[in-house]
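In this view, the complex is presented without one of its protein chains, the others remaining in place.
A and B label the chains in the order they appear, each numbered from 1.
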């Protein structure tokens, strides 16, 4: 992963959360109030599914790609189940620094970037205007920590070393006939992004057999662009994430299939039957959004 | 259209789409990764109605007004029906450069600015980190193209000349009694913005006869501010777009009338009856949002 672009206007802070715009604004105010310039603060998304930790961990990793190596990524999605978890900061070998809850949210991105060391943020080491004791760590702990980090404080200065809780994005498994995986993300169009790598499906495949959970398998076209799916036609294609995506032409696959993040997806495929014309799907994949 | 303000911090890139925040963040990351400064990137809207090409073409034209002549406007709304369409860039006589799909989305804005020349973007001429072959042209083609454009690449260097597909925002027609048009935009308040120019309705009008599609005409007040409509009262007024807007006082006209983008609107009007007091609507229009 190349992360070369320089920061023109100082190091950047990205913000990702499920807290909505009003709380996100308070995080931004805390950063600006701590001396971070507005142009250093970049909202990635604040409308992630509420408490959707797994989906957020996946999207954070995808959204954070391309930012300069000096970037501080702050993420806040925290369903609040289970016991106490610490606020943490993770330094990475690729450069970016991650700030957020120790609930797994940061781990897929951290592992992609290569974990260097993680620290539990000690609130006493932050310069904050508000007292400890609120319920909004994004504003009261993560934002002040990020402000210190962009101004040069080292992660190790924020607290004691910690071993973060592990978390892995679920991986699809190969089966004799294809793959078994699950839905990682339902996008705004109701498309189902699975964890099955597009690369597993060979170039000569024209159709997949697809089943949701233990449902009946159905044959669906394996296409290279949304346009190839007629209105209302269920099909599959290689998503922009490099993962198989299940979609309905001009429709919402999530509604049609009543599928959501975590739904099991079973795929099977074989070589393109000779009876089909070679032009049914042109050889070179293209894109469309 | 005056477009004089200078770009302080380099040329600006605006982003407009229906893809939602998570995909939009990836477009932003692609721009920043290509060396565009964060403060050059301006989100206009990413929550436009999914696949709402017509509404988006209208809103893009309205939202893009006022930006410097050096601005690059990137737009991505692409229902994906029909065959292949090219990624294009349009240079305009007024200055701004437009980037997006060749599906009509850019045309109303392009025509307002005056089309100079259009080019099909050749992905081979872009500097990209990701391979060709994904389904997210906004991130993989439009953003890299915009990054080159803001750094001085000329549109003609991005690919061969092309004649974009034509598209026109539907125009209202005069009738003997008034006008026949359609809904161009349903805003967040459920107000129906039609394509009937406000200027068609004279200053002495107090009431309109309004019908949706082939529905029964009803008399509605023609007012100059939302305040003039009592709670739950259906009426019409001159929208901020210079077009007639149908609204319900403190309510949602779209729900009340079950109207949507494309719904036919029939309006008829006459002079203000003498029996009405001159103060019913004060002479000088005022605004309220």
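Definition applied: a contact is a pair of C-beta atoms (placed from the backbone, for glycine too) under 8 Å apart; a residue touches a chain by one contact, two chains touch by 3 or more.
Keep in mind the model is a prediction, meaning the values are calculated, not measured.
*Asks:* Which residue from B:28, B:46 or B:139 sits in contact with the chain not drawn here?
*Replies:* Of the candidates B:28, B:46 or B:139, B:46 is in touch with the missing chain.
*Asks:* For the chain left out of this view, which of A:137, A:182, A:227 or A:245 touches it?
*Replies:* If we include the chain that is not displayed, A:137 is the one touching it.
*Asks:* Residues on subunit B that touch the omitted chain in the whole complex?
*Replies:* 2-3, 5, 8-9, 12, 16, 39-40, 42-48, 59, 62-68, 185, 187-189, 224-227, 229, 231, 237-240, 242, 245, 249-250, 284-289
*Asks:* Take the complete complex as the reference. Which residues in subunit A touch the chain that isn't displayed?
*Replies:* Residues of subunit A in contact with the hidden chain: 9, 18-26, 28-30, 32-35, 37-39, 50-51, 76, 78-84, 101, 129, 132-141.
Going forward, only the chains that are shown with their structure count from here on.
*Asks:* For the two copies subunit A and subunit B, what rotation in degrees overlays their C-alpha atoms? Round to the nearest 5.
*Replies:* Fitting subunit A to subunit B on C-alpha positions yields an angle of 120 degrees.
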